[in-house]
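Encoded as structure tokens, here's the structure I'll be asking about.
Here the complex is missing a single protein chain, while all its other protein chains stay put.
Chains: A, B, C and D, in written order; residue numbering restarts at 1 for each.
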Amino acid sequence: MATLIVALIVGAILFGVGLYGSLSQTNLVMIMMGVELILAGAMVNLVAFWRFLHPEAYSGQMFVLIVMTVMALEMAVGFGVGTARFRYKGSVEMEEARDLKG
Amino acid sequence: MLQTIFVGLFGIAAIWFGVVVFTTSSMVRSALALLFSQAAVGAMFLAMQTEFLGVLQIMMMGTEMSIMAIFMVMYMMDPGGLMGMDMTHQKRISQVAGVLGALVVVGIVFLVGWGSIAGSVPPDQQVHGLGIELMERSMLIFETAGITILTAMIATIAVALERRQ
Amino acid sequence: MTYVALTILGPLAAMVAILLIRRAAPALALIGVGVALIGAITTLVNVAGGARYAATLPGLPEFPLRLIATPLTAVLSTVIAVVGAFVMLYAIGYMEEEGGKVRFFVQMSFFVAAMETLVLAGDWVLLLAAWEMIGLASYMLIGFWYEEEGIGEAATRAFLYTRTADLGLYVGIFILVSQAGTTEISDTLEVGGTAAFAASLLILLAAAGKSAQTPLQGWLQDAMAGPTPVSALLHSATLVAAGAILLIRAFPLFPPGTLLVVGALGGVTAVVAGVMAVADRDLKRLLAASTSSQYGFMLLALGVGSPVAALAHLTAHAAMKSSLFLGSGVFQHARGSTDFSKLSGIGRERPFVFAGFTVAGLALAGVPPLAGFWSKDAVIAATFESPYAWLFSPLALFGTALTGIYVARTLRLLWKGEKQDEPVAGMAWMGAGMSGLVALAIILGFALEPLAGLVGGGLPRDLLTVVLGAAVAISGLALGWFVPADSLLGPVRASAEKGFRIGGGFEQFVARPALAVARVTDAFDGGIHRGVLTVGHAGLAVARASRITDEKGIDGLIFALVRGTRNLGRRARRLQTGLVHKELLLAVTGGVLILTFLAVRTLVL
Amino acid sequence: MNMGQMGQDLALLAPVLAVLLTAVGALSFEMLHLPKVSLPFAVIGLLVATGIAAPLIGTETTVFEGTYRVDDLSVWAVILLMPTTALTAVLACLEVRNTDREGTVYSLLVFAALGALVLAGAGDVMFLVLGVLLSSLATFALVAYPRDDRATEAAMKYFVFGSVTGAVMIFGLTYWFGITGSTLLSELSELGSAPPAAAFGFVAVLIGLGYKASFVPFHFWAPDSYDGGPVSVAAFLSIVPKVGAIFALVQVVRVLPAEATAWPLVVAVLAAITMTYGNLAALVQDNVVRLLAYSSIAQSGYFLLGVVAIGQSEFALRSLILFAGAYAAMNLGAFTIVLYVGRDLRSFTGFGRTNPAAGVAMVIFLISLVGIPPLAGFVGKFLLFGAAIDAGFTWLAVIAILNSVLSLGVYLRVVVPMYGQPKEVVATSRIVVAVWSITFFFTLAIGVAAQVLLGRIS
Partner (left out) sequence: MLPLVSLTLFLPLLGAALLVALPGASPRGAHAVGIVVSGLTLIGAAGMWVRGAGAGFTQVEEVSWIPSLGAAYRVGVDGISLSLVLLTVVLFFVSFVFSANVTERARSYVALFLLLETASLGVFVALDAILFYVFFEVTLVAMYFIIADWGHEGRQRAALTFFLYTLLGSLPLLLAILGLYLGSEPRTFDMRAFIESPPLAGLAAMLAFIAMFVTFAVKTPIFPVHTWLPAAHVEAPTAGSVILAGVMLKLGTYGLIRFALQMTPDAFRAAAPFVAALAVFTALYGAFVALGQTDLKRLIAYTSVNHMGYVVLGVAVAAAATDSGIRALALDGAVLQMVSHGVVTGALFLLVGMLQDRTHTREMGEMGGLLRIMPGLGWLFILAAFASLGLPGLAHFPAEFQIFLGTLRVYPVAVVAVLGIVITAGLYLRAIQISFLGKPSERWLKMPDLDRREVLTIAPIAALVVLIGVAPFLLLDVIHRATEAIGL
């Protein structure tokens, strides 16, 4: 039980740190790092749940795989978008992306 | 007990490096910190007897984070990527949000009665089980993930490549 | 029944024919009213023979329209047809040189038709309809010379005055109909109790408005603005008569309480309007005031419980007053005015007309054996029979005296002075019309008794009142004649400055108070008039205020709402900062809020 | 799982597979440097998929052990969204013709549509994740496609917003797995045992799907992305992924225990806020694309009226599906006209006079969005209101009604200048005319002949 709780708390704190990062960072890449941390927290949760509560449900493991995919793909497309942005603007600073508003 | 300690230790490491990601003032260091954080998460998987996923995690994150570091350096136009700079805004309120988020989740962790703890599953059985899952129930999900990867490739290429003409 | 219908359809057909053909208007109108006359007389004869008619026409669901021929309605119908016919005859001459003949005769025919409908109506809806149409017809006829200054206003005022009073009739009818469940007049009159009291008072209000009773007489003198035949018809047989006719017809309804009010109102009007007539300086205005006064007599008769006397006086008055008006119309044509100052000597100039005028005047004053003597005598006699004789008899006698005074005064003013011969066009027609009516004014007195018998009930009469009435009338006449016009009029101006310098105690005690009363009543009338105008102004003020409410208040509120919404929109838009971190924070806040809500809910439940 | 079962499942998935093949095919033609073929292929493929889906109407089953549902929602999603995608692809042709990777755009559109289908039929939380991801990834690229300042800014914001909200959703979903021990949506009924976790997961799902469907306050990316990217992509974004996400939300809440999460009330409040905010913000826009973006946010709020009534009213599903069709037709029509006239509100001045036919069409689209009968929007909203009232949310229906009035103000801001003094004549294009004619037809037809649709929704 304790292990589960510890793992879940770790997941929760990773979530908190990731959330903080996503909200506080000005740079696209740094925001992506925040997202990665949130997802890492999610994976920790999933593995803990699977291992300690539902080892028979392999969909838990499956879900972890999917989360990994998500991490990778978001990163890939994020870099694609970032590259495009960088090419035409010279930076991926969010503070500099404020033409569209209202 | 031992397991708990290991999980806790790796967890603390993951969190520690996670925090470092946003406290260090260099991009490359951030990327490395994230790499270590993710690796620690992988280690947690191993500690929780989920070997396949743990190994996978460590491998994937290794490559992923190196790519990230490269891009980081590229975008910052900082060849070394070691130049210190502040890249945060609304820091205070973000901290509040982060802490609050974590507290909420921790609260939920404690509020819910999680029921009995199950025994561990041997690694070979795990892989078998995952394989069955992949090929039967979750086949469609798996395929969809594949399609998503394809889409991501197309999307990335479509966006990232320079315009012709 | 055909004959009954003819009385209405004759003038109506004439009206339509004139409208369509647009020429030979006088002839057509005359034919129309002639047909009506034939119909009315035939009906009267038949009814006198014991026949009764009732016709039901489709009207409102549950409330069909009815025409009835009873002795009362037949008599009234005949009176109207007769007066209408003579006036129409006269009008042919009067209008000879005026424009707008088509319009005039259409409206006159319509007027007669409406009035016939009023008297023959057997149900309240039709009666009300006719009642209002008379208002319309008089509006149009009073406003006949609408291009001239003040005419439009006079017409408007006449219509508004009477319509305001008509509200009484509306509500009275509603009360009666809702009590009785039918609109048939005879059935509704059996309603008793509070409803009857309320309804009768309301009906009285309407009648007082139409018959120009105090204090609603203001419009009548202004209504002189129309052509003289119109005035003649208006005063004798139609508009003004409608009020009295309504009361006569609704008489069975009236409880004693209302009757007392009716009588008092009539008595007061007879005196007040009589005094006003004495004070007037314009022939037609004087005649108008006299009309109010005479209708006061009729109300007096009703008030003391003798509708027959009222009917008799109505009939006699119709002949007399129309003669007087017709005469004054001739004078007006001759001198182009009805101001006494311009009419002096006209009597010598047009002896025949003046003779007719004099006869009619004397009849009005109540000189035996002319028509007015008999009818007025019946009224006086009736007052003596009333339990309130102490109240009503002096009023009746005083009114009679006043009548004598102003008749004599008028005759004197018209007689004295220089002749100035001016030809008057259409004299033949006018003469014919007038002489017929004058003849009636002479002889009608002897027909009153059988008429009363036909309606059911004799005229009240006793020797004392015969003598008393005749004496009062003659002394009044003497007073009016011998006290010269100058000295009678002088004090009105002079009294304020120099006081009375007229010899003789009589003037000191009678003329001066009378004139004072006249002035007071005049002022009162002016006051009423001003009051009415003030109400009108107040109405306009309310109107303006409500208009402002509308434009500034409600619309303003709505526009404020629109502006507010747009501002809200602008504010909402400001959330969209374009800065992802702020927007993300808002999104997270949203999520947290939902969670908080759910947590609180769990805690509360 | 035996082969027979799998074959049967694949047959049920035929429409989705057809869409997949279309996407791949369109891509292949691009790779063969035949972009001219790519578009017709995509259009035909999508229509074929629609055709294949038609016989499945009325099916109520799941495939692959419950992970994907072939039911009214997913089948109608194919029938409604694939033609819409085809039309947006045709519109996109106007904007991307002869650019370097033209065919990629069509392919990405189809992939994104596939993501919407994945969402609409989701029977497993992983499909929620993948569906959001698939449609997001493809549309990130589509928004950024012009690769100019505005487009990249829009895409970057879209990406950040999407990835963060997506991550939060995934994190929350893990707790559902923790409780139920299954990723299947059909097992969500067990959530009642742990209300806090159930609620947390639900909020996370709301954030994730709410982002995709642009509910307030998860909508912020939408106006910027619509405005920054091509108009055709905006049209696509405002319809296809949105409807997909809303259908996914329905798939979630239809099994979600109401006691543990109070989801009807939460969704109702969200609906009210979304409608009101969208309309208010739209009221002050001078850029028609942004105006329509906010209006589409408000329309999402209307969709939620149907979601609120899920399980409570027999009209809920029907109203949602019908309104989805109506919304697709009228919103696409409006965007088409905007594509044709321009983003600036001022360019609409006198448009109704210079182009009477297109002007009337625009008016019809807009007043249909308001919900004036007998147009499609009316029937849709009418049913949605009915569903909400039936479920006991009369107050929500009242708010929705008030919002309709507000939205009238929004759309009249476009309509009124259309009949002012014209400045210039806008050139016509046959493609545009064809697209708006088709949407015009459906805007009228779904209104007048609602039975054709309603009779086929069980």
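In this section, contacts are C-beta pairs under 8 Å (C-beta built on N, C-alpha and C of every residue); 3 or more make two chains touch, one makes a residue touch a chain.
These figures come from a predicted structure and were not determined experimentally.
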Among shown chains, those touching the left-out chain
C, D
Contact with the hidden chain (one of D:Val90, D:Val105, D:Leu408 or D:Leu444):
D:Leu408
Of the residues in chain C, which ones touch the absent chain?
58-62, 125, 128-133, 135-136, 139, 143, 146-147, 149, 151-153, 155-156, 159-160, 163-164, 167, 170-171, 174-175, 177-178, 536, 539-540, 542-547, 550-551, 554-555, 558
Chain not shown, touching residues in chain D
318, 356, 367, 370, 372-374, 378, 382-383, 385-386, 389-390, 394, 397-398, 401-402, 404-405, 408-409, 412, 416, 419, 450-451, 454-455
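Throughout what follows, only the chains that are shown with their structure count from here on.
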What whole-Å value do you get for the distance between chain A and chain B if each is reduced to the mean of its CA atoms?
6
How many angstrom lie between the CA centroids of chain B and chain D, rounded to a whole number?
31
Chain-centre distance (mean CA atoms) for chain A and chain D, in whole Å, is 26
Quick check on chain D: which residues sit in contact with 2+ other chains?
124, 126, 130, 133, 137, 140-141, 144, 147, 155-157, 160, 164, 168, 175, 178, 196, 200, 223-224, 285
Which chain B residues touch at least two other chains?
89-90, 93-94, 97, 100-101, 104-105, 114, 137-138, 141, 145, 148, 152, 155-159
Along chain D, where are the residues that touch chain C in the complex?
156-157, 160-161, 164-165, 168, 195-196, 199-200, 203-204, 206-207, 211, 216-218, 220-221, 223-224, 261-262, 266, 269-270, 277, 279-285, 406, 409
What part of chain C is in contact with chain B in the complex they form?
581-582, 585, 588, 592, 595
Using the touch rule from the top, collect the residues of chain A that touch chain C in their complex.
19, 22-26, 94-95, 97-102
